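These notes concern the structure reproduced below.
As you look at this complex, bear in mind that one protein chain is not there, while each of the others sits in place.
Chain naming follows the written order as A and B, and within any one chain the residues start at number 1.
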Amino acid sequence: MEEVALAVDEIWLVVAAVLVMFMQAGFALVEAGFTQAKHAGNIIMKNFMDFSVGAIVYWAVGFGLAYGGSTLGGFIAFGDGFFLNDNGLASTWFFQVVFAATAATIISGAIAGRVKFSSYLVYTPFITGLIYPIVTHWVWGGGWLSELGFFDFAGSGVVHMLGGAAALAGVLVVGPRLGKYSAEGKPLPLPGHSLTLGALGVFILWFGWYGFNAGSTLAAVGQDIASPAVTTTLAAAAGSVGAMMVAWIVTGKPDVGYTINGVLAGLVGITAGTASIGFGLAIVTGFVAGVIMVGSVMLLERRGIDDPVGAISVHGTAGLWGVIAVALFSGDAALLPQLIGAGAILIWAFGTSYLVFRFIDLTIGMRVTAEEELTGLDRSEHGSNAYPEFVFQHEVIDLRAALPLAVDPEVARSA
Amino acid sequence: MEEVALAVDEIWLVVAAVLVMFMQAGFALVEAGFTQAKHAGNIIMKNFMDFSVGAIVYWAVGFGLAYGGSTLGGFIAFGDGFFLNDNGLASTWFFQVVFAATAATIISGAIAGRVKFSSYLVYTPFITGLIYPIVTHWVWGGGWLSELGFFDFAGSGVVHMLGGAAALAGVLVVGPRLGKYSAEGKPLPLPGHSLTLGALGVFILWFGWYGFNAGSTLAAVGQDIASPAVTTTLAAAAGSVGAMMVAWIVTGKPDVGYTINGVLAGLVGITAGTASIGFGLAIVTGFVAGVIMVGSVMLLERRGIDDPVGAISVHGTAGLWGVIAVALFSGDAALLPQLIGAGAILIWAFGTSYLVFRFIDLTIGMRVTAEEELTGLDRSEHGSNAYPEFVFQHEVIDLRAALPLAVDPEVARSA
Partner (left out) sequence: MEEVALAVDEIWLVVAAVLVMFMQAGFALVEAGFTQAKHAGNIIMKNFMDFSVGAIVYWAVGFGLAYGGSTLGGFIAFGDGFFLNDNGLASTWFFQVVFAATAATIISGAIAGRVKFSSYLVYTPFITGLIYPIVTHWVWGGGWLSELGFFDFAGSGVVHMLGGAAALAGVLVVGPRLGKYSAEGKPLPLPGHSLTLGALGVFILWFGWYGFNAGSTLAAVGQDIASPAVTTTLAAAAGSVGAMMVAWIVTGKPDVGYTINGVLAGLVGITAGTASIGFGLAIVTGFVAGVIMVGSVMLLERRGIDDPVGAISVHGTAGLWGVIAVALFSGDAALLPQLIGAGAILIWAFGTSYLVFRFIDLTIGMRVTAEEELTGLDRSEHGSNAYPEFVFQHEVIDLRAALPLAVDPEVARSA
């Protein structure tokens, strides 16, 4: 009996973790699809390294700093779990490592298209090995924020807002991409190279998010694992509707990019309260998340914050909303501890990340040269080419320039 | 003990529903891959809205109309389930909503490339909120068709044939795409822009279909959840072989599009009898489904029915076959109730959908202008561009036209 119940809980946690792991593919596609083709291979590399380097670092130190058994004043754990060799902790470690990788990968998209690959490799172990584990100790490892009554069921704040804050630090250090702003500082469009890949990424993230949210019950026996799946569904749905409506009103068209980012904002927004908020209020939570995400994207872009995939808004802004929403819409959290917790996580994640990014920038440099950026990171950083057989618009410009007739299609046709 | 058994059943239903949810990504990719690049963003939007609007509508009214506890003459449910707020129904609702979204998304592909986005948004709540729920009440909610002995285990008829019939209504109202037929009425090829994305979509659908079919046991304890997985595998396999063979014989080549649609036809065909039909007969069921799907596609195309992705044939024709096959190949159903049920579902789904599409067409209009259609729905409806960096054939036509030498490659090479 005991053995069967244990197996049931293990299946649930392992299957949920596998779903969350697949979110790495979703992030990679969203980031690659929403940015230029000449950086696609670099984005893939960063996403594989987030998880690869991250898993090894989280095995060595991250898990121990979060759940090591003993605590230094509720701030950092120590004791067990370093260089994990206890099979009894395997399912727990597996579920946690995919969360750590999620936090890490959020940064990748925000600083896409202008960062040295080697510098990124220096940064990424800090978030999976130190910055993120310490916050999980605060909230989920029995640390000071959990003592204070801060509540974040599946990580609107612990994972997503943290990732968004770190992403903001990164963007402030590296600055905008070349060509993102006119000489007068007006934002210019730098559209992504494949909406279909980006959309597939969003679907994969939605799919994996069921593991993220419903799996955060950490067990199935005696738990309600289905309600989080329902709130997750409804909030994602309302997030896309909300974002689409705002974009439609503001830009005059139901924009594809905003709408599918609205799904992600809805998901981020419900994550803290996925097991607490009622079904109807989950729709409100998701809808608001979608709306404020669009506002946040527009605001940041105008302020010179170049975040190619909207990661700061999708994860940071909607994550903050999620931490607040669970206090507004459920009895599981109170507003004051939520605000204190949100503030602490923001300061910690932004502050530590800013220090690391600045330090890297002052030593080996965060940013590639202008020439490397214009060439594209695939060729300059990796000697690769994501789409070597396809012809790109900038290549045909040469041809058109060589051909005066082609400038005027009417003349051309009559030629 | 009770609690463990409950957890086991909940895990099964939630995991199965998550797999079915992922089929939305599969539909989006099949539809986008099998149609032109200039509509890809619009197709993505329709697929996200199917599920997003659909989930909210199904929460508000659809679920209550299907499973509300009380019934009006076996035709429509009332009572509970509207604006669902009962956590005890969460897993049931979650499994049902992803089925509703599947029925809805079938229509999207059939009318791709010429429909106003706003008009689509008006139609889609009808299928998830009304047309589909009422049929599920008839068959799975204890309604008149279940009383009659109609049997459809996982929805060859309830979901797929229904979607196919609604798709046919849509195509009849909106008419064929510009350029699909010559002045003499001869069908012309309008090939899809990415076979790889389409094929990935089919693989995702196959993957998710295990949740669709094996999950329709609705529980795991005391159920045979593995046999449906086996019949699903064999029927899909036989469907692709059958479709490939017919296409090979008729067109002289093993066509990629027909073959991978054959997978889907095989899956649709086995769905009604996935838990009833033996393994060997599952191969026959899938094979026949693949064969008749190809015939149906060819016939409809010649009759002026422009269905860009073959949805009417894959879901409608193979779905009808599935409803019949379970009577022919198993003892769980008899032919007469199956035919009556199929007829009733076809008339209901086609009739109601036709009325809604006609009403929309007469008021705000179903179809975009010719200019918008030629420009592509991405630009005209969404202000988006799915692949802004890539060069397309029609753009190079201008260049070639401007360059008389280029017309003859031999001359060009010697230049």
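We take it that contacts are C-beta pairs under 8 Å (C-beta built on N, C-alpha and C of every residue); 3 or more make two chains touch, one makes a residue touch a chain.
Note that the coordinates shown come from a computational prediction; the quantities given were computed from them, not determined experimentally.
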Only one of B:L72, B:V256, B:L299 or B:L335 touches the unshown chain, namely B:V256
Touching residue (missing chain; options A:S194, A:T271, A:S330 or A:S353): A:S194
Residues belonging to chain A that touch the chain removed from view: 1, 3-4, 7-8, 10-11, 13-15, 17-18, 21-22, 24-25, 28-29, 32-33, 40-41, 44-45, 47-49, 51-56, 59, 83-85, 87, 90-91, 93-94, 97, 117, 194, 197, 200, 378, 381-391, 395-396, 398-399, 401-404
Residues of chain B in contact with the chain that isn't shown? 1, 4-5, 8-9, 11-12, 15, 19, 36-37, 191-196, 199-200, 202-204, 206-207, 210-211, 214, 220-227, 229-230, 233-234, 236-238, 240-241, 244, 251-257, 259-260, 263, 278-280, 283, 390-396, 399-400, 403, 405-406, 409, 411-413, 415
